[in-house]
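Right after this comes subunit A.
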Amino acid sequence: MIVMSWFTQTLTSSIGKKLIMALTGLFLISFLVIHAAINAMIFYNDGGETFSHWGHFMGTNPIIRTLEIGLVLGFLFHIYDGLMLTKTNRAARPVSYASRNANANSTWYSRSMGLLGTIILIFLVIHTSHFWIPNRTNQFATGEELDLYNMMLTTFQNPWVVLIYVAGCFSLFWHLLHGFKSAFQTLGLYHVKYNGLIAFLGTAFSIVVPLLFALMPIAMYLGWVK
Partner candidate 1 sequence: MSEGNMRLTLKVWRQSNSNTEGGFENYQLEGISPDMSFLEMFDVLNEQLVEAKQEPVAFDHDCREGICGMCSMHINGQPHGPLQGVTTCQLHMRSFKDGDTIVVEPWRAGSFPVIKDLVVARDAFDRIMAAGGFVSVNTGNAQDANNLPIPKEAADDAFAAAACIGCGACVAACKNASAMLFVSAKISQLALLPQGQAERKIRAEKMVAQMDSEGFGACTNTGACSAECPKGITFDNIARMNREYLGAKLSSTNV
Partner candidate 2 sequence: MATSPRLDAKIPQGPLETKWSKYRSSVPLVNPANKRNLEVIVVGTGLAGASAAATLAELGYKVKAFCFQDSPRRAHSIAAQGGINAAKNYQNDGDSVYRLFYDTVKGGDYRSREANVHRLAEVSGNIIDQCVAQGVPFAREYGGLLSNRSFGGVQVQRTFYAAGQTGQQLLLGAYSGLQRQVGMGTIQMYNRHEMLDIVNIDGKCRGIIARNLITGELERHAGHAVLLCTGGYGNVFYLSTNAMGSNVTAAWKAHRRGAFFANPCFTQIHPTCIPVSGDHQSKLTLMSESLRNDGRIWVPKKKDDNRPANAIPEEERDYYLERRYPAFGNLVPRDIASRAAKERCDAGYGVGSSKLAVYLDYSAAFRRYGLGEANKNNITNPSEEDIIAWGKAVVKEKYGNLFDMYKQITGEDPYEVPMRIYPAVHYTMGGLWVDYNLMTTVPGLYSLGEANFSDHGANRLGASALMQGLADGYFVIPYTIGSYLANEIRTGKIATDHPEFAKVEAESKARIEKLMSIQGNTSPEMFHRRLGKIMWDKCGMARNAKGLTEAISEIRALREEFWKDVRVMGKVDEFNPELDKANRVADFIELGELMCIDALNRNESCGGHFREEYQSEEGEALRDDENYRYVAAWQYQGVEKWELHQEDLIYDNIKIAQRSYK
């Protein structure tokens, strides 16, 4: 118990809460890399052969399946901690300003992480109910995987769905644009020699990954990928 007291004390402190956000955030970023890389296999345009091969691996490999639990937990922690942070931070200013020129000192997206995160969460609910939930449900029920590639082709014929996905990617872009380098700041990882590199990587990542994601529904909708 004594050991736990300093540990929980650390994680519930203001900096500890930031630490959880940063660590889970970076973990989710690493997930994004895998997710984007495997889904990008559709651009082979080989009727989903390569994509399905890797999809099968991700869906059945026991190590990956175990890690998946961690991923879900990562999401939950990131969301829960974000909500807690928002709550305490709101409480820290009970009376708000009548006049506020916040754009003079900070970017709008850095101040809107909660909002962007909520949009991403809504998108996630839609997104998982399109693919992940039906697939896993089917696996549990029958042991068989669904043909995700064809499900994608079908789903992305609806222009509204494509629009929602693109909007989700925009939110992700801004969320990452602040979140990536913010995580390094929170972890205290800064150095005059590497700050530039981190900033560059953060921006590049925030553009490349959401762009890649956004291109998937667009490509399928427009028939670039069949």
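Details
Keep in mind that, in the parts below, a residue touches a chain if its C-beta (ideal position, glycine included) is under 8 Å from a C-beta of that chain, and two chains touch if they have at least 3 such contacts; residues count from 1.
Inclusion criterion for the candidates: all candidates are chains of the complex that A comes from, given by their letters.
Computed from a predicted model, the values in this text were never measured in an experiment.
Candidate 1 is the one, among 1 or 2, that touches subunit A in this complex.
Interface of subunit A with candidate 1 (complex): residues 2-3, 5-6, 9-10, 13-19, 85, 88-89, 91-102, 104-107, 110-111, 113, 178, 181-182, 184-190, 195.
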